[in-house]
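Of the protein chains in this complex, all but one are displayed in their positions.
Going in written order, the chains are labelled A and B, and every chain counts its residues from 1.
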Amino acid sequence: MERNLTHIALFAALIAVLGLVPKIDLAGGVPITAQSLGIMLCGTVLGARRGALAVLLFLALVAAGLPLLSGGRGGFGVFAGPSVGFLVGFPVAAFVTGWVMQRTTLSPGLSAWAASTIGGIGVLYVFGIVGIALMTGVSIQEASLGAALSFLPGDVVKTVIAGLVTQSLSRMRPASLLSRA
Amino acid sequence: MSDRFSGIEIQSASVRLGGRLVLDGLNLTLSEARIGILGRNGSGKSTLLRLLAGLIAPDAGRVLVDGANPFTDRKAALSALGILFQNPDHQILFPTVEEELAFGLTQQGIGRGEAASRVAALLAEEGRLHWAKAAVSTLSQGQRHYLCLLSVLLMQPRTILLDEPLAGLDLPTQARLSRRFAALPQRLVTITHDPAVLADADRVLWLDAGRIVADGSPDAVLPTFTAEMARIGAQDADADLAG
Partner (left out) sequence: MLTLTSPVEIWAHRVPAGGKLVALAVATTGLFALSSPGPLALALIATLCLYLTAGLRFARDGLRQLYPLWPFLLVVGLWHLWTRDLDSGLVVLQRMVTAVALANFVTMTTRLADMIAVFQRLAQPFERLGLSPRRVALAFALVIRFIPVMLDRLAQIDASWRARSPRRPRWRVMVPATLAALDDADRVAEALRARGGAG
């Protein structure tokens, strides 16, 4: 069906765009890169299957040589580097986020926040930390500590924002949440 | 306060976008009540609007709105200028009418309670108090345009910039909005490609390729503009690429 294809493509474009704009002041005065927020929204808005496909499409474009990863990075090099775990984890995170979103019966905002935390932090960090440990020889504990200190605060904020945005979307246009269709 | 010039001054302002000279050394003083900026698509109208609004800074020269630089002094700019953009769906940020209306007020530093009562007062004045808790998604296109206009009016700016205000609207909605605009006490600067919209302006400026090519009353400028548009339209090709 064409709608599936276009939803997947347009959200892949959204993830790309969130990496291309400068850090948005998304909350308080703290600038954060919004790209992983896009991954969470793929799950909370599109649901598990389409969300994961959107992220996979995005990664395929990055692999094909487009500098769409935040910081203008791209190409196969990023998959050979230390953050490969996170990259591999992105589509899984979107899938899990969507899966949780589709299954919970809480309000859209709360579900989205819970789903983003489980998928966008829980699952993603497992992949990311294992990736760092494998690629850099740093121990799992050290990698976890490093990831927790550098990424966790920003990502916690992003899960809250994912919840707020999803809640707002469901109020502005209830039919827009394909994960709850 | 009363001896400070109230209006918009542009002094030798130029704007370059992506290497291209979009606005070329403009010198203008705008103080009339109803001003129109007329031009084809691609003439630099939107860039000029953004320049006046302080959303972009000039690469050369300067812009003053009521004596202040709108790019650097955002607070002053917000009380001097309001902007009504073309597409309501790109402007509306909130799910319900009252939240959307209250936004500008709370951003100006007004407390939530005070903002809420001002919103209610305005809606009541407009006979639309029942809109307050309505979801924006339930409003028609014309109603959404109206909502955007009300959001701007609530901030009580001295000048309102209108970007193609009637584009894409059906005739009754066009008539209603035009009437509403005509009745507004604020100074209005209307940016458009349609001369019919500017028939009642006090002053019309014709912008072409980043320069003012005509500046005067509607009677002086509009017929020449319409004739030129017809001449261009009679030619077949529009094959030149901008790049």
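Going forward, a contact is a pair of C-beta atoms (placed from the backbone, for glycine too) under 8 Å apart; a residue touches a chain by one contact, two chains touch by 3 or more.
Please read all numbers here as calculations on a predicted model, not as lab measurements.
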| item | value |
| --- | --- |
| Shown chains that the omitted chain touches within the full complex | A, B |
| Of A:Ala12, A:Ala52 or A:Ala94, the residue in touch with the unshown chain | A:Ala12 |
| Of A:Val92, A:Met135 or A:Val156, the one touching the omitted chain in the full complex | A:Met135 |
| Touch residues of chain A, complete complex, unshown partner | 1-3, 5-14, 16-17, 20-21, 24-27, 34, 37, 41, 45, 57-58, 60-61, 63-68, 71, 73-77, 79-82, 135-138, 142, 146, 161, 164-165, 168-169, 172-173, 176 |
| Chain B, residues in touch with the chain not shown (by the definition above) | 50, 53, 55, 74-75, 78, 82-83, 85, 87, 89-94, 103-104, 107, 151-152, 155 |
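Everything below uses one rule, namely that only the chains that are shown with their structure count from here on.
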| item | value |
| --- | --- |
| For chain A paired with chain B, centre-to-centre distance based on mean C-alpha positions, whole Å | 37 |
| Complex interface listing, chain B residues touching chain A | 94-96, 135-137 |
| Footprint of chain B on chain A - complex, ascending | 168, 171-174 |
